[in-house]
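Just one protein chain is left out here, and the rest sit where they should.
Labels run A and B following the written order; every chain starts at residue 1.
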Amino acid sequence: MKSDSVAMVDLPSNTYKQETVCIFGTGDFGHSLGLRLLQSGYNVVYGSRDPKNSKFLPKGSKIMTHAEAAYEAQVIFVAVQRDHYGFLSSLASDLDGKVLVDISNNMRSGMYTESNAEYMSTLVPAATVVKAFNTISAWSLQSGGLDANRQVLVCGDRADAKQLVVDIAQALGFAALDKGSIKAASELEDLPLQLFPLWRLPLRIAIGLTAFIFFYVLIRDVIYEGVTNGKDISFRIMISLANKAFPIVALVMLALCYLPGALAGLLQIYNGTKYRRFPDWLDRWMLCRKQLGLLALAFAFLHVIYTLVIPIRYYVTYRRNVYVISLVKDNVTYEFDKIAAWRYDSYFSMGILGFGLFVLLGITSFPSVSNSLNWREFRFVQSKLGYITLLLCTLHTFLYGWDKFLRPSKFKWCMPPAYMLSLVVPCVVLILKLILIAPCVDNKVTRIRQGWERQSKTSQNTSTPLMA
Amino acid sequence: MKSDSVAMVDLPSNTYKQETVCIFGTGDFGHSLGLRLLQSGYNVVYGSRDPKNSKFLPKGSKIMTHAEAAYEAQVIFVAVQRDHYGFLSSLASDLDGKVLVDISNNMRSGMYTESNAEYMSTLVPAATVVKAFNTISAWSLQSGGLDANRQVLVCGDRADAKQLVVDIAQALGFAALDKGSIKAASELEDLPLQLFPLWRLPLRIAIGLTAFIFFYVLIRDVIYEGVTNGKDISFRIMISLANKAFPIVALVMLALCYLPGALAGLLQIYNGTKYRRFPDWLDRWMLCRKQLGLLALAFAFLHVIYTLVIPIRYYVTYRRNVYVISLVKDNVTYEFDKIAAWRYDSYFSMGILGFGLFVLLGITSFPSVSNSLNWREFRFVQSKLGYITLLLCTLHTFLYGWDKFLRPSKFKWCMPPAYMLSLVVPCVVLILKLILIAPCVDNKVTRIRQGWERQSKTSQNTSTPLMA
Partner (left out) sequence: MKSDSVAMVDLPSNTYKQETVCIFGTGDFGHSLGLRLLQSGYNVVYGSRDPKNSKFLPKGSKIMTHAEAAYEAQVIFVAVQRDHYGFLSSLASDLDGKVLVDISNNMRSGMYTESNAEYMSTLVPAATVVKAFNTISAWSLQSGGLDANRQVLVCGDRADAKQLVVDIAQALGFAALDKGSIKAASELEDLPLQLFPLWRLPLRIAIGLTAFIFFYVLIRDVIYEGVTNGKDISFRIMISLANKAFPIVALVMLALCYLPGALAGLLQIYNGTKYRRFPDWLDRWMLCRKQLGLLALAFAFLHVIYTLVIPIRYYVTYRRNVYVISLVKDNVTYEFDKIAAWRYDSYFSMGILGFGLFVLLGITSFPSVSNSLNWREFRFVQSKLGYITLLLCTLHTFLYGWDKFLRPSKFKWCMPPAYMLSLVVPCVVLILKLILIAPCVDNKVTRIRQGWERQSKTSQNTSTPLMA
């Protein structure tokens, strides 16, 4: 830095020239990119097969043949479809030593075996290919009207070439992120085609579970009532049944979020090392825990509102009024049941506190929040408070069941109440956790996670852990 | 990078010296900046008109005349008001080749025709002027007590000069963002004076709408009742009326958020190209959709809590009790209305699900969340799920009206119930959208948005879209 600044003093300030950038291709992306470059103070030259007939180019840019345009600039954006890359090989000598920026995407993932950028590289080996800007759409270049991702991901084999592209991206107001060598290109080319890949499995689980529980309570509550008592209570579907399915899905998914961690712990103990890879299904499961947790929170949120809306429902008001009228007419004494008061209030309290912590977990998973936590803090919230959330929510469900719990008279067509089913996974997780935090087991896990291995032979001077 | 590192090996490590930074001006900003620079390991020299009489400077800094101070450093911060820039021209020779950092702001927007930085540039043409740090307040330099924007925006005509300033900003713990050439200076100088510029129009719409709906229901409900029946039900203002106005405003604003997109689509079809600029009002409308949407969400949020609070209101409890008492006394049979049960529950369900999606839209508009989505994902949530939200909320309102809908007996003083008014805009938007997603129209829009133009003559090799 120092040396730069010293050098600069000697330069008369007016020798500093505007940089020129070349764009091959006058289509939508080339058009938008040129516009933006001009706005940021670059000179722009377009290279075209047929310079005379190209119109609609941004004011201030020049257009010439590919070879002429390439001569003008060090960095050349190739805004042309992969199918038309052929012309590049005929320009090989003009492109010698240049930086070619491949900005292309494919229509579908896996259309070609090698990435567009690597293919370009084989066509013009004397140039350096940098993959960049493919995650930015022409529309966002042009207008910036919507707020999606404004990060330019860059990859390529030469650091100096990448730096040139990073400089341009930053000058255009984007954040740039280096993604390594050109081998990362196929990954970058897949990115804009993705639609919530990590959410897919959790979403499927959520939908599957919801459907299952919903039909379960539909049969057990509505159809059973219709068949045995001939009463049609299908109006309960909209809220009563939904509000049975939602909390169950929320609880089970919350538990599913902590199950893989517990399994992983057991597996590490069994393997005696943490350097053995987990089986694939466990790996995938662990990678989507965040999404599982956030979906669980969404269901819990719906459960809360569906519950709070209860007292203004027509059906509930009706039932309550009928009850009061019957009390008056039958002239029975109406006893206050202290146990019931305790039970209901505890049930609500557990639920509310659990939901509060649940929301806290959700808040810390905002990228900007989790980035401001250190490792220890993040683990404290997500792991410790997460288990407390699970505990509170499980207790909430137990208190809901109360003394009806496991009472056979509550079974209909041999089907236990749905909330009982929902308790299986959480209880398993809590029991596994209890085992894992038993002092002797815990010590072992901790040692293993600090790099210790059964019959370890790593050199002595590093056998103690470096990281807390 | 490589070359740097190789070079470094040859240097004996102790030739590396602390950088010196010069500050003209010993006022509040100069003071705070010097303190911070010293803390970050820089040498600081102050330039002052009257070095002998300047006090209260941070410990460790030196003070000298302007010319002497300028000699010491490559980068000079000018922490002096524009009115006093005059002395700079007399120092022209001392400042030759230096980087002058203009950090000034004006009291009001538009006080001068040219920006302070450009003015400085005309005074000392042999120096390079960089505009920076004007969005950072002296107080945040000093204390860092509050968390506002910690981004140093930099603009200037020479990349090397800007880099020097960026390095300093980063060494001081700020994030730096390049905003292009010195022409951006007047924009930067306006920034700290702004107070939510993009929120202004949406806020005005929200306030206007709220006021209108509020007076409408005030007249229709309270005043009508007072005039025709002589009953004073003004106590209903605080919650009942508010809870009529809020959901209406929320629904209308949500619709207003999707209306410009639909209009833009129609316009693009009409123009046969996307390269024709939208009329100004449409452009401005489209740029504040995020703010419109978030305000709509705020009103929906209030509506939800106002609704949930209903059963604990004194008035509602009173009415319910009176109703039950009358049922008992009059000894009428109290029939359960299954249709009503379905209707109310569906009404609540639509509302809750709509609100859930509404919140999801809100969450994805957090900068840190939207930055982690790719373009396709952001559009999926904001556009697809957004329309589903609008649909659910519209259904919610229709179910509220139910069979009272358009029944003239519900008109008071020829005024239809307020919720009917609220349905106009959403229905228009939904109908327009239905037209736009009709296959033939949709194809056309898609083609146009990929750069296709009616009678297009762009060169062949780029006529197919590059971006999905």
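We take it that a residue touches a chain if its C-beta (ideal position, glycine included) is under 8 Å from a C-beta of that chain, and two chains touch if they have at least 3 such contacts.
Small disclaimer: the values here were computed from a predicted structure and weren't measured.
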item	value
Touch with the omitted chain, as defined above, among A:L38, A:M64 or A:L308	A:L308
Chain not shown: contacting residue from B:T317, B:S383 or B:N443	B:T317
Identified contact with the non-displayed chain, of B:A126, B:A298, B:A340 or B:L360	B:A298
Positions on chain B contacted by the hidden chain, ascending	1-2, 4-6, 8-11, 13, 16, 25-31, 39-41, 48-50, 53-56, 79-81, 84, 87, 103-105, 107, 135-140, 145-151, 159-160, 163, 167, 170-171, 173, 191-196, 232, 235-239, 242, 298, 301-302, 305-306, 308-309, 311-315, 317-318, 321-322, 324-325, 328-329, 366-369, 371
On chain A, residues whose C-beta touches the chain left out of the figure	1-2, 16-17, 19, 74-75, 97-98, 126-128, 157-161, 163-164, 167, 177-181, 183, 275, 286-287, 290, 304, 307-308, 310-311, 320, 323-324, 327-328, 334, 336-338, 340-346, 348-349, 352-353, 355-356, 359-360, 365-380, 382, 449-451, 453, 457-468
